[in-house]
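Here the complex is missing one protein chain, while the rest keep their positions.
And then chain A:
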Amino acid sequence: MIRKKKKILGMAVVMSLATSFPLFAQMSAEDAPETIEIGSIAEMYEPVVFDHAAHVLMVESCSFCHHHTTGTAPEKENCAKCHQEGDEASSVACVDCHEVKPFSSANLKAKGSDPLLYHVGRPGLKGAYHQNCIGCHEQVGAPTGCQDCHARNDKGDQLFHSGKYAPEPGKTGGHH
């Protein structure tokens, strides 16, 4: 059963391959690789092997995740006001719009000095991935646990004081 989702902002997929895509009048899902390894910002987790082909089957159009950038009309009314037909972008790579470091001084300065900027609340790359993936997964009942999509690595275990870095059991103190 393919379930229809109501609300989508754009599945952020790092397609390192994306920039080498030929520009068709309108891109189609077949042009995309079957799986995409999302790992450019992986730090505490292993990269995600994203089954693009499987997700293509679940949505009606590319714009469900890619906004207008693949050339299909955007699903959100508000986006359609400007990108009615789907203004194809020269790249469908998420990272070309969603910054890896959204709060860097340079980025904040650039945003702050552009009074005409419309996409003021555009999330960074990590936020875009998670908000989109988890947002949809929540709606369709797909897995939402952190490690359902990416296994935590040793560095992550350390940060979370979990796995072999877990505190000794039975040592739980009270809360003040």
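List of remarks:
The criterion applied here is as follows: a residue touches a chain if its C-beta (ideal position, glycine included) is under 8 Å from a C-beta of that chain, and two chains touch if they have at least 3 such contacts; residues count from 1.
Going forward, contacts and distances are computed from a predicted model.
Hidden chain, UniProt protein name from the list "Acetolactate synthase", "ABC transporter domain-containing protein", "2-hydroxy-acid oxidase" or "4Fe-4S dicluster domain-containing protein": "4Fe-4S dicluster domain-containing protein". Listed here are the chain A residues that touch the chain not shown: 78, 102-105, 108, 111-112, 120-121, 123-124, 126-131, 134, 138, 144, 146, 159-162, 165-167, 171-173, 175-176.
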